[in-house]
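The complex appears here without one of its protein chains, the remainder shown in place.
== subunit A ==
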Amino acid sequence: MYAQMIKSTGEGVKSRDEMSPEEAAFQEKVDADIKIEPRDWMPEGYRKTLIRQIGQHAHSEIVGQLPEGNWITRAPTLERKMILLAKVQDEAGHGLYLYSAAETLGVTRDELTEALLTGKMKYSSIFNYPTLNWADIGAVGWLVDGAAIMNQVPLQRTSYGPYSRAMIRICKEESFHQRQGYDIMMKMAQGTPEQKKMAQDALNRYWYPSLMMFGPSDAESVHSAQSMAWKIKVNTNDELRQKFVDQTVPQAEYLGLTVPDENLKWNEEKGGHDFSEPDWTEFFDVLKGNGPCNTDRLNARVKAWEDGEWVRDGLLAHAEKKAARKVAAE
């Protein structure tokens, strides 16, 4: 997902007897679907896990600007260019809401940025894959935003108030993105032979990385169990991946494109598709920094931050001068 492999306390879920009175009261609120707000008491593990999760989600939105931004100057029509630019701008906005939500937990945006740039915090593996032809812009909207929605729709009900509210705003825009992406795919799939080739090529390259977005199976994970008890994770990775495949396969068929999986078939008994697992070795390589674009993506963010330092300093210095002049005038 946009947040992958998030570690919680690692100690597993406490039973009621092991909980302090504060912890028990907190868990009762969560169980009763009462939102936790920034000023409320919360376990330290809950706060830290949320910072990791929201922070990683925010970083994914920001780094996620890069693969699609790669095509803004080459978009084939004025309308496509505007739609893409507006989409990438939305992603920056998502980053902004999420950093603000994380700030309510006592961490600053600058601290989170620092952690991203030094590699201490991660962003979603998907954004380490390149966008190589125009249909990739369609595939990213259709598959990547599509996978993001799978995870984020349930998170609208997450226990932490600011996170839940950010998700509600974000989900509306993500479903636009997905429709716009599918619309590009439709045009390409119905277009010239070259366009159709681009569409198939994009699906071939983005299929498995999209499945990886949900993370490896976590049914046995103590981290996931704790996160689910806290309602900052709602479904298991496998549940979401299955849902995604079941939703996407008919869409690919409608486009006349072939999902690159020989084992893909409808399983009547389970009421879902059987499909091949992605290559998890590749996934862990990407997380370690060895994806096709990790170095470029991080360098681009570091460069933007370093090149922008004089701007941030300049604007701050001016704001201070202005405030001082105002005080002097009073």
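Basically, contacts are C-beta pairs under 8 Å (C-beta built on N, C-alpha and C of every residue); 3 or more make two chains touch, one makes a residue touch a chain; residues count from 1.
What we mean here is this: contacts and distances are computed from a predicted model.
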item	value
Listed names "Acyl-CoA dehydrogenase, C-terminal domain protein", "1,2-phenylacetyl-CoA monooxygenase, subunit C", "Septum site-determining protein MinD" or "Sulfate adenylyltransferase subunit 2", with the criterion being the UniProt name of the chain not displayed	"1,2-phenylacetyl-CoA monooxygenase, subunit C"
Option touching the unshown chain, where A:I62, A:I126, A:A202 or A:V286 are the choices	A:I62
Absent-chain contact - pick from A:Q195, A:S217 or A:S276	A:Q195
Chain not shown: contacting residue from A:R157, A:R179, A:K288 or A:K321	A:K321
Residue ranges of subunit A at the interface with the undisplayed chain	62, 65-66, 69, 72-82, 85-86, 88-89, 92-93, 95-96, 99, 109, 134, 184, 187, 191-192, 194-195, 300, 303-305, 307-319, 321
